[in-house]
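Quick one: the structure is below, and I'll ask about it shortly.
The complex is shown incomplete by one protein chain, all other protein chains being positioned as in the whole.
Chain naming follows the written order as A and B, and within any one chain the residues start at number 1.
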Amino acid sequence: MTDFFGVPLPALFGQLVLGLVNGSFYAVLSLGLAVIFGMLNIINFAHGALYMMGALFTWMFMEYLGIGYWWSLVLAPLSVGIIGIAIERLLLQWLYKLDHLYGLLLTFGLALILEGFFRHLYGVAGQPYSIPDELSGAINLGFMFLPKYRAWIIFASLAVCLVTWYVIEKTRLGAYLRAATENPALTQAFGINVPLMVMLTYGFGVGLAGLAGVLAAPATQVGPLMGSNLIITVFAVVVIGGMGSILGSILTGLGLGLIEGLTKVFYPEASATVVFIIMAIVLMFRPAGLFGREK
Amino acid sequence: MKLKLIALAVTAALATTAQAQISDKVVKIGVLTDMSGVYSDIAGQGTVEATKLAIEDFKAQAKPDFAIEVVAADHQNKGDVSSNKAREWFDREKVDVITELVTTSTALAVMKVAKEKNKLALISGAASTRITNEDCNDVTVHWTYDTYAVSNGTAKAVVKQGGKSWFFLTADYAFGHSLEKDAAEVVTANGGKVLGAVRHPFPGSDFSSFLLKAQGSGAQVIGLANAGADTMNSIKQAAEFGVTPKQSLAGLLMFISDIHGLGLKTTQTMYMTDGFYWDMNKETRDWSKRYFDKMKKMPTMVQAGMYSAVMHYLKAVKAVGSDDTQKVMAQMKKTPVNDFFAKNGKIRDDGRMVHDMYLVQIKKPEESKYAWDYYNVRATIPAAEAFQPLSASRCPLIKK
Partner (left out) sequence: MNANRSVQIAYAIGLVLLLIAPALIYPVLIMKVLCFALFACAFNLLLGYTGLLSFGHAVFLGSAAYITGHALKVWELPTLLGILVGTLGAAGLGWVIGSLAIRRQGIYFAMVTLALSQMVYFFFLQASFTGGEDGLQGVPRGTLFGLDLADDTNLYYLVVAIFVGAFWLIQRTIHSPFGQILKAIRENEPRAISLGYDVAKYKLLAFVLSAGLAGLAGATKTVVFKFATLTDAHWHTSGEVVLMTLLGGMGTVFGPVVGATVIVSLQNELADKVGSLVTVIMGVIFVVCVLAFRRGIVGESIALYKRMIGEKTE
């Protein structure tokens, strides 16, 4: 077995794969944040809580209704999306004319409500969710042991990211969306129902969070607090990438996951903070973010 | 036995006539525990029920002339929450004794407040040996077990089976550090070798990167210096990443509730050390059935120990006829603990209640005949060996 700077290769690749798994979550979540921000000018603090709900719904479907993983993969993001649409119609739409900070504050309140509610129901301890039979077990790659489920997370997240990117950048629907982002009034004048698009965008954005939640359910414990710490890291990812571009947020998410994985190999003490340190450095030299433009 | 009882009754009567000093005629017990977090199965509501059972039995047996009240609260495994609650209970609610205190940080926090307010703390769930060493005081009793007691038996047994090289996966707070340290000492003392350790946040959910480290170490045995849900997750994820069965896991602190949650298929043939098993004899079975009727689960040692501690405390209050902390404490230390949980248990001056512990091996699924039939008790570790000897104590109260 060979070494790489004194680190055995299996350990290095293992951590890199795990980094990529985390990076996939960062990518899907920051993508959702970017899509919502582009359209609503709101930073969705409830994103972590909605991610948690995606996972919790998956668990509840199984526990109470006997619905398995594959159906949950569709149903849970859909449910989260519908809840998102309700949130947008009932609460967020009253804030569009105010300072953007109020959107952050409102969604922060929402995050507290959702987190507290599920904590009340299930306690802080996680609920276990088993890996679907088709994906259990591992592939021995010779240089490392790759659990099939982790590979699936990476594959599924990348697919979702690419489809989203394609829809927004390459289709007619995406063109309307981008137009509405640039100039809502003008787009409305062209006969496009902008409020409807805003609503659906929010629903789609949080649906992505819900999907990430489903993917996470078998890999970690499903618990009410799983989203809140993750979302702060994702905020840092968003600041690093800048929210200007869809592809930018995907790449930043994956890249930072990998860097985190490397840190776990070479200097594990910093693995929790490395993303924030990078954010500080980016702020010093490129305040608008790697892919952002200063407005 | 009878003579002793009479003697006790006489002393009690004398003491009562001399000075009946139970403030407000009420003894108030505060159960401060983890009601919703990772340790709620080990301790939690079950310890409140165990406390109530003890009060029920005490009332039936001793017919006390004082009332007994129980208050309970969730400390969320946080030191500051516990400390605030303890202060408030002692200051405003006239609580006489705070019990349970799973997680070391909450126990250490409450012990300090108890000392300051001169009230009692009876600890069942917390595990660190710090409680009776560096941080010991004269108002605390550490009742059920500690990291020394549980790691001692298990680590010794595993090393003897040939598991010579160890790597620790440790929960990053006082309890985990204490468990790792105690186990590592046992491993090296028995001719084993410790290759390293990695610390994970508490409570953790994703242990994969830590397990990869453990895997990379090449150690034969991965010692899990964590507890509750953390241990259960580590065991599950170890299987996912192919760590087991190439390397074997040793749960240094496991409870019967963990075995129940993981199932015998995953845990079979593992060794662990426990302070109580419901299926030992008629006494333990009788009490555990009563507990089961209330909680629909068999008791862990923390819950059974809770009963024992509260009972012993109430007997002492009755005997001295006062809820004065120092008097009750002296009485508790003077009297041996005898109930279904402990035989001839003794409270030492460092606050450690010493009693027999049991080395058990988890049954194979086919050996289990009825519900909760999980353990083969392999050895009884006598009280004198089970706990850290006083000669090694770092407690300032112990004069050498």
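We take it that contacts are C-beta pairs under 8 Å (C-beta built on N, C-alpha and C of every residue); 3 or more make two chains touch, one makes a residue touch a chain.
Bear in mind the structure is a predicted one, so any value in this text is a computation, not a measurement.
Participant: Which is it among A:H100, A:K148 or A:R178 that touches the chain not included here?
Facilitator: Result: among the candidates, A:H100 touches the missing chain.
Participant: From the list B:K112, B:K164, B:K236 or B:K346, which touches the chain that is not on show?
Facilitator: If we include the chain that is not displayed, B:K112 is the one touching it.
Participant: Can you work out which residue in B:Y173, B:F241 or B:Y374 touches the chain that's missing from view?
Facilitator: Per the contact definition at the top, the residue touching the missing chain is B:Y173.
Participant: With the missing chain put back, which residues of chain B would touch it? List them for me.
Facilitator: Residue positions of chain B that touch the missing chain: 35-36, 73-74, 78-81, 83-84, 87-88, 91-92, 104-105, 108-109, 112, 116, 172-174, 201-202.
Participant: For review purposes, identify every residue of chain A that touches the missing chain, sorted by number.
Facilitator: Residues touching the hidden chain, for chain A, are 43, 91, 94-95, 99-106, 108-117, 119-120, 228, 232-233, 235-236, 238-239, 269, 272-273, 275-277, 279-280, 283-284, 287.
In this section, only the chains that are shown with their structure count from here on.
Participant: Averaging over Cα atoms per chain, report the distance between chain A and chain B in Å.
Facilitator: So the centroids are 41 Å from each other.
Participant: In their shared complex, at which residues does chain A touch chain B?
Facilitator: 8, 10-11, 14-15, 18, 119, 123-126, 128, 131, 136, 138, 140, 145, 147, 149-150, 219-221, 223, 226, 261, 264, 268, 271
Participant: Using the touch definition from the top, list the residues of chain B that touch chain A in their complex.
Facilitator: Within the complex, chain B contacts chain A at residues 35-38, 40-41, 76, 198, 203, 205-206, 208-209, 212-213, 215-216, 228-229, 232-233, 236, 240-242.
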